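The structure's right below; bear with me while I get my questions together.
In this view, the complex is presented without one of its protein chains, the others remaining in place.
Up next, chain A:
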Amino acid sequence: MTVHQPNSFRSGPDERGRFGKFGGRFVAETLMPLILELEEAYAAAKADPAFQQEMDGYLAHYVGRPSALYFAERLTDHFGGAKIYLKREELNHTGSHKVNNVLGQIMLARRMGKKRIIAETGAGQHGVATATLCARFGLDCVVYMGAVDVARQAPNVFRMKLLGAEVVPVQSGTKTLKDAMNEALRDWVTNVESTFYCIGTVAGPHPYPMMVRDFQSIIGRETREQMLAIEGRLPDSLVACIGGGSNAMGLFHPFLDDPTVEIYGVEAAGHGIATGLHAASLSGGKPGVLHGNRTYLLMTEDGQIKDAHSISAGLDYPGIGPEHSYLHETGRVTYLSATDSEALEAFQLLSRLEGIIPALEPAHALAKVAELAPNKPKDHLMVVNLSGRGDKDVPQVSEMLGSKV
């Protein structure tokens, strides 16, 4: 199959909110006027230097940016190939990349005069970031979380409550992230006048995939500058994990038009793609329409959405951001997958070699680094996005490893 190669991979979305055939605005009529209003408000904010200036202030002094680009010497020696750098998003306030996007959306919500914020969360990192910024700016915060995830991410549930958010365990459907998103959409339809829906990943109806990507692109922009400062040239490859794909999109986007940069996204293969128990929408799914956008989805032959499975609640989503679907079909980004056990192994490896306990999500990216890095020359510069820290996963991993540690 000949794939059409556009002049720029960074030009999307078009005026209809599409990346190629992916994206769009597939939502109930009740939400459409608000989505159009949001699109306008975001365009105005983007063009307003005061908005960016205010955000830069909070990014520096509240979030703690720029995050470090750290040369992982022991990890590099261990694999014996590429020179591995870690983009330390886990050092951000609240412990993950999620805060970059939430800050942007909350600033926008304030501009729009919205006092009530709703969010959905899987692992809880997006919920914690949202609860944190709502506390900071005195906004009401309601976080929808699948009942299954509430049980397996207890530390984050407690954090959100401590920050003053109301956490609503979602009992419908499969009681995981996709159902939390359904429930958040139901809340939004019901309270559309007063409420801002803070989506946690590069998915949902236009303009969310674009807006979240823009807010997360600070990861890639910083990486670019930092690598040029440290090594005097661009990296040779980028690796990031993908659930919905916001940390990956943020790292990848500023490099999409640099043909020398190889880009790898890593999906969660759960028990293995062949078992059907996984969360790899690109490797094991096909195009469909859910949660306001057309993208790759895990589903039955009859178009019913299937349960995703991953050791990591943050990757446990049956879809992926539409821009990733586009980058997959154009071939610009190579999408791989890592199993639960590979991620668990990488989780321990990084802890022991570098003194950094990663979240289970970026442990998937690290698991593929174990395959990619040894085959690269020693002057190959590889950047891995360390999207979150593993504190939240320690109880779960400790239970899984039992007496081994």
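Miscellaneous remarks
One rule holds for everything that comes next: contacts are C-beta pairs under 8 Å (C-beta built on N, C-alpha and C of every residue); 3 or more make two chains touch, one makes a residue touch a chain; residues count from 1.
The rule we apply is simple: contacts and distances are computed from a predicted model.
Choosing from "Tryptophan synthase alpha chain", "Cytochrome c maturation system membrane anchored thioredoxin CcmG", "Extracellular solute-binding protein" or "Sugar ABC transporter permease", the protein name stored in UniProt for the chain missing from the display reads "Tryptophan synthase alpha chain". Among A:R25, A:H97, A:H126 or A:H253, only A:R25 touches the chain left out of the display. Residue in contact with the omitted chain (choice from A:A68, A:V192 or A:L353): A:V192. Contact with the chain that does not appear here is found for just one residue of A:G303, A:P374 or A:P395, A:G303. Residue-level contact of chain A with the missing chain is found at 16, 24-34, 172-173, 178-179, 182, 185-186, 189-193, 286, 288-292, 294, 297, 299, 301-305.
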